[in-house]
Every structure is written in structure tokens, then in C-alpha cells.
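Removed from the display is one protein chain of the complex; every other protein chain stays in position.
Chain naming follows the written order as A, B and C, and within any one chain the residues start at number 1.
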Amino acid sequence: MLWLLPLVGLWPLLGAALVPVQRLWWLPAFGALPALAAALLAPLDSSLELPWLLLGTRLGLDELGRVYLLFTALLWTVAGIHAACEMRGQRHGRRFAIFFLLAMSGNLWLIVAQDLVNFYLGFALMGLASYGLVIHGGTPANLRAGRVYLVMALFGEVALFAALVLIAQHLGTVAPSPEGLAGLDDLSIGLLLLGLGVKAGMAPLHPWLPLAHPAAPIAASAVLSGAMIKVALLGWLRLLPIGVEPLPEWGTLLTTAGLVTLGLALPVGLVQSDPKVILAYSSVAKMGFLILMLGALLAEPALAPLGVAALGLYVAHHALVKGGLFLGLGLRKSASRAQPLVLAGLGLLALALAGAPLTSGAVAKDAIKPLLASAQWPWIATAVGLSALATTLLMARFLWVAIRIERHPLPGYGVPGAAWGLLLGLVAAFPLVLGAPASWVGDPATLIPGVLLALGVLMLTRLWPALARAFINRIPPGDLLALITPLGRWAQALWRSLAPWLRAGRQDLAAALARLARALFEHPAPDPERLLRHWPVIGTLWLAMGALLLIAFLA
Amino acid sequence: MTLASLLPVAIILSSLIPGLAIFLVREESHLLRGLLNMAGALTKLALVGVLIWGVYHGHVYEARLALAPGLELVLSADALSVLFVSLSALLWLVTTVYAIGYLEHSPNRSRFFGFFSLCVSATVGIALAGNLPSFVIFYELLTLATYPLVAHRGTPDAVRGARIYLAYTLSGGVALLIGAIWLQSLSGPQDFTQGGYLSNLSEAHRGALIAIFALLLAGLGVKAALVPLHGWLPQSMVAPAPVSALLHAVAVVKAGAFGIVRLVYDVYGVEFAHALGLLGLLGALASLTILYGSLRALAQDGLKKRLAYSTVSQVSYIALGASILGPVATIGGLVHLVHQGIMKITLFFCAGNYAETLGVHRVSEMDGVGQRMPLTTLAFSLGALGMIGIPPIAGFVSKWYLGLGAIEAQAHWVLLILALSSLLNAAYFLPILYRAWFRPAPAAWPEESPRRGRFETQGALLWPPLITAAFCLLAGLLAAAPFSPLEWVELIARREYP
Amino acid sequence: MSSLALAVTLPLLGALLATLWPGRAQPLGLAASLLTALASAWVIAEVWQAGALRLELGGWSAPLGIALVADGFSAAFLGLSALVALGSGLYASTYFSTREMQARFWPLWLLLWAALNALFLAGDFFNLYVTLELLGLTAAALGALGATPEALRANLRYLLIGLLGSLTYLLGVTLIYIAHGTLDLALVGAAITAGPVDATALALMTLGLALKAALFPLHGWLAPAHANAPAPVSAALSALVVKAAFYLIARLWLDVFAPLITPWAASLMGLLGAGAVLWGSWRALRAEQLKVLAAYSTVAQIGALCLFLPLLQGLPAGAAREQLVAALVLMALTHGLAKSGLFLAAGLVQRAAGHDRIAELGGTAQRLPATTFTLGLAGAALIGLPPSGAFIGKWLLIEAALERGQWWWVVVLALGTLLSAAYVFRVLSRAFNQDPTPGRFVSEARTELPALLLALLATAGLGLASAPLWRLLGVAPS
Partner (left out) sequence: MTPLLYAGAGIALFSLGLWGFLVQAALLRKLIAFNIMGSGVFHLLIAIAERGEQPPDPVPHALVLTGIVVAVSATALALAMGRQLGEEQEHE
């Protein structure tokens, strides 16, 4: 079934080409089907070689790839159903569908790609097409979010490009292998972290994320936050020498970065009022958590086999849950009927994200425990515990905001609702399928205090609304961006004050040159030759020439 | 004269003869002129096909004509010539179709197409020139043949642009001439030789060789638009779109870049040039040009001007590739010769389409053109994304190999240049794409042409950019396939670095 | 009858007949032109085969008798004069429309040609004097054919300058005769010693010729004289008459008096040449009329030829010297052909527009594509762009300069090239404006084609197919 692999990327591309046709509005819903089929049917660890394609293409699925392909395809399918229904007949709906399918194609392709160039191809396609999703709404806020997203994404892509070139040079080929990655130099690793770190929302490269994910339409937000940010982790797991050699310094660095991300995203998320922004910060925080874990893996190669599988599980859980949250939020905003059901679903998902027992979150957390246990610093477990607490609080905040959301009833939400229900089912079944019963309980220790704390906060804000107002919305989405925006303004002001000088200088120079040119060319030339036609002048010159000649002959 | 020596001559004549004949064609004879044009272009393509086959199989094609004692006109085809010849032949055909569509209703068509063909003849001559004097001859002929094309419109602006073009290129030509003669006086008459022919000159000539390199580089740099010799390029944007396309993608700019490649590889020899410390100079100049061109492009509102500065920047990738020691960087630079050509010609075709169909000349007028002309804008997008280096479009392949080569040669700073350049490229191309696709279209276009074919514009204007855009995509997608530009360039690099 | 004698006598005879039957001047003149050209071709063919020819007139041998000689050098110039004279003559046959003008033109024209041929073929100093005088007289008379006051004044000045030059030359010849008792070029050449008498003689002869060749800074007469003459006459004046004087300078300096030439003297000539290149080109650039431009360009071209002298000085006989001399000839020939083409084209422009003010030529240039093409081709040859013969000449000149370490001439040439490009393209740019174009390329074949062919010969012919010329000049292709 290897032939399914090329289809994974080609099919959505074909869809993007065909979707402008009015009758094919439903194509986004079916774009990820070959990927789903491939994830289930394609044999593991065998690859399809296409040496003539690009710089030599190798497609294939390994264990991690299959997990990724599975949850990515699932999420894209559900989101695709939402997108197709939501955008049908809307203004620019077809444009949205094109970019949606392009981003889908890139996302799926980079998972099945086993060589650097195709990974980059998928990554770039996904990154650029997402821009179209982010700015779809066309409001000034959307455009700003898109601009920030694009600038940072391009920085990331360029850094990734440099990293990939360095890795390719190191490998001597474009197909990476664990052995080949041994001894990778620091520049490559640094660039790789930088390049993918943007996509992952690693602090301080995250400010685009809380802006862009909420700006996109719901279906796009779901895949952005659910599927697309996860590819950074995939890239790291594939291209860093994990399990080959210990890189303690880099491990420390990543751990620190993860902690910083966690510590930054959770509090900032708590004071947001837009549910999508809250979810976006939650994603940033989760990525921070994953980066932290990756740091541990990088420092200790022995953890690799177990750790990679655990991370895969965790990522799959988060992708489905976060995607589900976004999509549910969409239903909450738009669908008229069955709102209690939607709220119940959202509650379930929020619980799962907080890691409540019997949810996928519990299983994922359980899987990741050994990694935590081996962390370099003992207090990391504490920090992670605190973050879990904060996550619970964040989810409570989300539910609170989601309950009070203003609804705009729209017809025709049966199919997306059903699809969402399916997704809920998958999330619910997640622990049953993938986790041993021992892991179902998880770690309620952080959940219960969290819930209690949330209730406490609720009470407090009820009693003193001013207290809530003092915090809510004090930090704008994109936090750090607010700090550097004045820098940009100063630079602009500086340029504005300097520009006239420069321009004046240039104009002066140009005017001087023009004057010179006029002096040389424009005025009718006075005829200096007139002199050369006077006989005495001719005679003098002539005789002088003769004298010189004679002297020269006799010299 | 044997068949083997006839082929290069025939390739030049296949555009020269139609070109001269076109001058005599009456202005109203559309059909005859079109026939001559297409016959020439197709013949050339067929001949080039034979040439590719022959050179691949190791045949030697060479024609010699003694001009004076010690001065020979040599036409010969090696793998590098074939690369450039095929590019010119292919793009000439496409551009001819486009030009016929573009200029069908403007005056002075016979003159235009005559010089158009002469221009291509000179370009092909440059590609096939087998020694430095022949190169110089065709290089100057190219200047001559291009001048009327730049001045073609006859507006004061056009004449001024052409004058500036001429001032630059002729000055460059003089530098090139003196350099070439000086070199010949040291080395004696020599053909281009893979690996260079100067390395056995005595140490005493070291200073002279450096000075000669500087002279030759100055001469070639004018056409290749190396900063600070690039001033003519944006000015010559007044020419009709097919001319700009040809100028930027195939003829003038490329001739300069091709000359630099010849100079480094087949005159000095890359290792000898490295030993003389000349590659650093070239690399620095190329890097400066790459960044400066992009920065200037950012500030341009005129679409063609922006593209022109983009050319300034992009063509220096070729020089950059030549300035890095090692086969991989050579591949990157040489393949960009082709890749930049097809991408830039696509962009110019599209710019011409906007101008001709909608009267849109400025970036600020491009709001919503994607809705009015989706196919053209699609082609434009492909070209622009390729320039940025997004895979799987051709430009990515060039950048990839340049980067690999730079690391191989321990020149990590090149990566930084590539990264900065990509970002700058994105900064001046993506806003255009944004406007074209996402902004609402205005109620009325500046000057919409009443002639409209079955599609968004006339067929002769629409097909060429679509075809070249497809080339851009295929050159990248099938980079590793046999007979792709990349594979051909690898053949050259293998021969240069045995 | 020998070919050498024919080349001189046929035009003379033609001139005589045209004078006798003024009504038939034109057909007679054209027939004589054709025959003269054939005779020239015959001479060239014989030189091609035999290497050098010598004819003792009346059987009197030197030192008493008069000899006609031809070698590759003179044959080349003979060929140049045949081509230019034939082309210009053909052109003149429609340019002068009235019988009266034709009757005045043709005898003088054929006389001029006879003088030129005799000058190129003369083997002794005195014959050279006579031909120089004859050349000066006919040239001035032809130049004044237009009979406007400007033309008369300019050509009267030209005549007087020419007379001064001839007399000075004659004084030099007298000194030669005092010193050596013979006037035969070959014999004198063998007897030359580096003494004050020979030096003075050469200085005097050079002075005289410098006036006629319009060597900078003695060129003041040239521009008005050439610019005011009728177009075919200007073509011949610029392409041939001035070159003839230079031909003689070259003959004396490179051949007869070679042992006398010191580096200083050669450098002085080079310096004057450099001045001519720069000043002439600059004046051409600033000229407001097309024909004035062409005339100043002639000044510059003569200067460029002078640059060969310092490089040839001290170069021992051998392949290198032969090549450089051949390059000199090639350059002179290219200039001659190109300049005649330029003047003929300028004449057409002038006639079509009614004036030749460059600034106002736009529409005219557009209406005459073939003529504009001629201007372009001739211009390319004047600049020295490839593939013109001047390019090859320039190449060899620069190569020699670099090899001999005299790089400053290269700088002069580079500047001259750029300046000449500037003035040529200043004219050509007028061809590009928004006026409508005519349907056809050539509108009047009999006037446009000779000019076009001459320019084409300069650009493509002498550039790409110069091998016969090298062979004629005895340079083995290496």
C-alpha cells in the first residue's frame, strides 16, 4: 500500500485545484482521506523511493510518523467537514478552501516525507498557506495577526532552511538517519531549534501564535493549534540526534525554554477574555511542556525509545483535544440547537486537557511520567505540577467564557456537529484503546486543587468584580509583541527625521551633477576652433610643431 | 567545413538570417513576419536539440575563423555553452510568441523583431564563443542589438533609458576589451579551457593577473548588474515587456553572469583564481549586490522596477556560486543561470500582461488582480515564490546547492546572505501576492484593454507565462531527473572538478 | 599596357572626355569609374600574385626616370579608393540632378581619382608632389561645387593650406635631392642616414603632410570644408584625400625614413594623435550638425592612426611589425569605408529633412530606415565595435601598446572609443521616436544602397573576411 503515500499530499493538492468549481465545495472534508487510509494501511518502515523527484525523494512511515499521520488526518478531516460547511456559499469561501487544502497537503506531506527537502517542502507549503487562513476574515486585527505570523514564520523557515542545508552537508545525503545525525554541530542544532521553535511557539518566539490562531476561522484555528504546531516536535524528533548521543547543554537550554514558555503562557492566558486566545495560550503552554520533555530526551539518550513514544502519545492526545475544543467553540458560537450537548462536550474536552482521570489526558500524562522522573532538576516535577494546576484553572476560565458566549444561530450545523461528536468519541475512547487501565486514573492530585482554586476565584470575582477587571485584558494577546512595538515606532520616527536629510543630500548631488552636465552639453558651444582657423595661429602652431619635430629627430 | 563545425554556426544563423530578413518585411505583413520569427525560433530549438544530444555523447562541435593573426573567432560547444544556448533557445521561442501578442498593434514592428532576433543571435554567440576575443565580440554585438530594443518606444524616457544603458555597457565593454587584450598579451591566444589556462604563467604576472581580473570583472559586471555597476538596469525598464523579459532572463544580464562564470572557470580556473585571492573579491561584490538589490527593490512601487532590482539581486547568485570554491557551489551558481531565467521571465511576462490588459503598472494598483486574472497571477505567484526559494520551485534548488557548497567550502557567512536575501525577497514579493489575491479589486482598472481573448487576456499573452511557470515548477520538481538543468550542471561541475 | 598605368590613365582619360563632352559627362564618368575600378582590381590581383609591381615609365629607369610601384600597402589603399569612389560616384549620379552640375562634377571627380591612384602608386618623391598638388586642387574645387559662400570660403582656406603644405613638402624634396641626388623612394630609403639634412627634409615633408592630413592641432580647416561640400564629395574628401596624406606620412615614417625616427619623434606624433582623438571626438560630440560631426570624427580617426607610429618605432622588421602595419592599414580602410558611408547617409538625411541639425532629425531618421541603418553600421565601425575592421585594428593596437609597455595610448583609445560612441549614438538615438514608420526598408536604391554597402563592408566585410587583406599585406595567418 505504499502507493498511498504520494496520494497523501497529492490528493489535497488536487482538491485545491478543483475546489473553485462551485459543485465541489465539499472537497475540504475529504482531503485527508488518503492520509487516513495510509496511516492505517501503509506498511511501517518500508519506503517509497522516487529518485527523480526533487533532489531525490523518499516517502515512508515509521512508528512516530504513523501516529502523527493518524491524528493529523483525523483532525483535518473533522476540521475539513467544519470548513466545508461553514464556508459554503460564503464570500471568499472558495479561496479559504484552497488555502485550507494547501495547508493540509503541506502538513500531511511533511509527515510522510522521509527526506529533508520534502520535509521542508511540506513545512513551507503549510506555513505559507496558513497565512491565507489567518487573514481570511480581512479585519485589521486579522491582517495584523497575519503580518506578525508571516514575518515570524518566514524567519523560522529561513532558519530551518539553513539548518537543513547544514544537516544535509553533515549527512552527505538528504535522507536523515540516526547514525548519520551523530556529531551534528552546534550551529545546525541551534538553527534547527530556532527554525522550528517559531512554529512550536517556543518562548520568546511565540507572540505570533496567540494572535494568529484566534484570528483564523474556527476550522483553521483547530488545525493550526491542533495539528500544525505539532510538526515542530516531529522535526526535532527526526532531525536532532536523539537517542544517539547526549547533548546536555542543549537539553538544559530546551528545558529552560520549555519552562519559560510554560511560565509565560499560563498566567497570560488566564487574563484573556477571548476563548480562542485562551485556547491559543493553552497550546503555547502545552508546547512549552513538550519542549521541556524534549530537553530531557536530548540530555539522556537512554530515555529515547520510551520518551519518543510517550511524546507521540501526548501529542496525539493534545491535538485531538485542542482541535475538539476549537471546533466545539465554533459550534457553541454558531449552532442553535443542542447547546447543552455542546457545552457538555466542551466540558469533557477541558477535563481531558486538564488531565482528569479516565480521559486521554490522564493516559498521556502517565506515559510521560518516566521522563519527568529523570529530569535534571528535581524541582521540575514541582513546576510541572504547578503548571497542571494552572492548566486546570485555564480550562475553567475557558469554560466560564465559553458558557457566556454570545450565540449567532446559523442553520446547517448537523453534519459538523456529528463530526465533532465523532471526535469526542475518539477522545473518549482514547484511554480505552491506548492506555493500560492503570494509567486511566492519572494524577488527580493537581486536578482537584485546580478545580477548587477555580471555584475560589469564581467566588472572589463574584464578590469583587473590580478584582477581575484589574487583571482581565491587561496583557494583550501576543504579550511580548507589545514590548517591541514601541521599538518599531522609534525606528520609524528616527527614519522619518533622517529621511529628509538623506533625500536632500541626494537631491543636492543630483542637482550638482545636472548642473555639470548642463554646463558641458546644453549651452551651444562657443567655437574654440575659430581660433584654429586664424592664419597666424595656424602658422605659429605649425612652426612650433616643425621645431619640435626637428628637435625630436635630432635628439 | 564539416558538419560538426557547421552546427554552432547554423545555430547562430538560425536567428540572424530571419532577423535580417525581418528588417525588409513590410510593416503590415503580420503573417510573413510571424512566420519568419517562428521558423527561426523553431529551427534554433531543433538545432539546439541536436547539439544537446551531441555534447552529451561527447561530440566536439567547433568552427574557427581567423580574423587576424592571433585573433580567431571560435565557436564551440561545451556543456556550459549548451546550458546557456538551450536556455536562450527555449525562452526565445516563448518570448517570441509573447512579443507577437504584445506588440501586434504597436508601430515599428519590423524593426523591433529584427533587433529582437539579432539580440538572440548575439546571446547565442556569447554562449558558443570558444575564446575570450570571440566572447568580447559577441558581447559588444549584444550591446548594439539591445540598444534599439530599449529605445524602441521612442519616448524621451525610453531614449534616456537607452542612453544610460549604452553608457554603462559600452564603458564596461571597453574595460572588458582592454582586459581581454592584456590577458592575451600575457598568455597568447588561448581557447576557453576547463580548469583555466593561466595557472602556468609565471609568478611575476601575479599583479597583472589580478588587475586583469578586475578589469574583466568590471566589464562583465556592468551587464551582470553587479553593484555599483547596476545603474542602467532599472532605467532600461522603459522597454516593452518582452524586451525586459529577454533582457533580464536571457540576454544582457545573463550574458554578464555567464561571462563571469567563463572567466572564473574557463579562463582563470577556479582554483587558480582562489589562489590569487580573487574569489573573495567576487564573493564580496556578489553578496553586496544580492543585499543591495533586494533592499532597493523593497522601496519600488513600479512593478517592473521592483522586478529589475530583484534581478540585480538574483543574478548575483550566479556570481556568488562562482566565487565559492567547490563543485557543489558551482552547481548552485550555474543552475541558477537557468532557474533565474525561467522565473524572471515568468514574472516579466506577467507584469507585461497586467500592463497590457489592465493598464496596471504599479504595485499599488495591483489590488485584486488575482480575481480578474487568476491564471496570470498564479504564474506570477509561482515565479515570486520560486525567487524567495520556496520548494518545490526552481529557485529552491539553486539556494540549496549554494548553501551546501558554501558549507563545503567553510564559508558559512554565505548562509547568512542567503537567509537575508530570502527574507528580503519575501518582503518585496509577498506584499504583491497579498494585494493580488486578498485585496478587493477596484471598480475600474486604470486602462483596461478592449482586446480580450477567451480567457482573461489574449492567448498569446497568457500561454507564455503559464508555460514558463510550468518550467519553474518542473525544473524544481524534477531536479534530479535526467536532462534537468540540475543534472546538466552536475555534468559541467564534474568536468570542471575532475 | 600595364595595369599600373591603366589605373592612372583611365580616370585621366575619362576626365578629359567628360570635359570635352559636357552633355555626356555622366555616362562617360560612370563608364570611366567602372573601368578605373576594374583597373584597380587588376593591380590588386597582380600584387596578390606577384607581391610587388614596378613600372618604369617610358623605359627610363631610376634615378632619372619615373616609376610607378605597387606593393600590398599601396594596393590596399588603391582598393579603398576604388570602392569609395565607385560608391560615391554612383551615389553622385542621382545626387547631382542638373546637367550643369554633372558636367562640373565628373571631370573633377575623375581627376581626383587619378591623382589618388597616382599618389598611391608613385615611386618617387617628385611624382608624389605633383599628385599631392593635383589632389589638393581638385579636392578644393570639388568641395566648392556647392558654391555657397561658406563652402567657397572654407574650401579656399583648404586650398591655401594645401598649397602651403605642398610647397613645404617640395622644399623637403629639394633637400633630399641635395643630399642623395635621387628622388626614387627605394633608392633614397637605402641611402638614408641620421643626419641633419635628412632630418630637416623629413621634418619639412611631415609638416607639409600634417597640414593636408589635418593633424591636430592643424585641423581647423577640415570641418568647414568637409561639412559644406556636397555629400559625395565630402565622402571622398574625408575617406580618401585626408587618408592619402596620412598614407604618405606612414610611407615616409615607416618605410623610407625608418632609421631616422627617434622614440621622441614617434612619441610626438603619438601625442598629437592622442590630442586629435580626444579633441576631435569631443568636438564631434558637441557638433550640432550631422556633417560637422562626421568631419570632426575624421580628425579623431586620423589621430587614432597616428597612435600606431610610436608603437611601430623601434619594432624590428618581422612578423610583429608586419602585423601592426597591417592593422594600421585595416583601421585606415575601415575608417575610409565607414566615413564615406556616413557622409553619403548624412547627405540623404540632409536632403530628406532639408537640413542636418542633429537635434531635429527625429522624424527623418524614422522615414529612412536603410539610411539610419547605414548610420548605425558606419557608426559601429567608427567606434570600433566588433565585428568591424576597426575593432580588429584596435585590438592589435592595444595589444601592441600593452606588450611594449606604453599603456597610456590605451587610455587614450578607451576614452576615444567612449566619446565616439557618445557622438554616434547621439545621432542614432534620433531614430527612436514616436513618428510612424514607412512600410519599406529601402526607398531609393541607387542612393541608399551604395552608402549601405560601403558601411556594411566596413563593419562586416573588413571585420569577418579580412583574410585576403592580410594575405595582400604579406602577413602570414598564424
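We take it that a contact is a pair of C-beta atoms (placed from the backbone, for glycine too) under 8 Å apart; a residue touches a chain by one contact, two chains touch by 3 or more.
Here the structure is a predicted model, which is why all the values come from computation and not from measurement.
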Given the contact rule set out at the top, which of the displayed chains would the hidden chain touch in the full complex?
A, C
Out of C:156, C:258 or C:467, the sole contact with the unshown chain comes from C:156
Full-complex touch with the removed chain, picking from C:144, C:240 or C:397, is C:144
Take the complete complex as the reference. Which residues in chain C touch the chain that isn't displayed?
63-64, 126, 129-130, 133-134, 136-137, 140-141, 144, 147-149, 152-153, 155-156, 159-160, 163-164, 166-167, 170-171, 173-174, 177-178, 183
Hey, which chain A residues sit against the chain that's not shown?
535-536, 538-539
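Methods note: only the chains that are shown with their structure count from here on.
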Chain whose Cα centroid lies nearest the overall Cα centroid
B
Chain A and chain B have mean C-alpha positions lying a whole-number Å distance apart equal to 37
Between chain B and chain C, what's the gap in Å when you average each chain's C-alpha atoms?
42
List of chain A residues in touch with chain C within their complex
521, 524-525, 529, 531-533, 538, 541-542, 545-546, 548-555
Looking at the complex, which residues from chain B come into contact with chain A?
385, 389-392, 397, 399-400, 403-404, 407-408, 412, 415, 418-419, 422-423, 426, 430, 437-438, 476-482, 486
List of chain C residues in touch with chain A within their complex:
157, 161, 196, 199-200, 202-204, 206-207, 210-211, 217-221, 223-224, 260-262, 264-265, 267-268, 272, 283, 286, 288
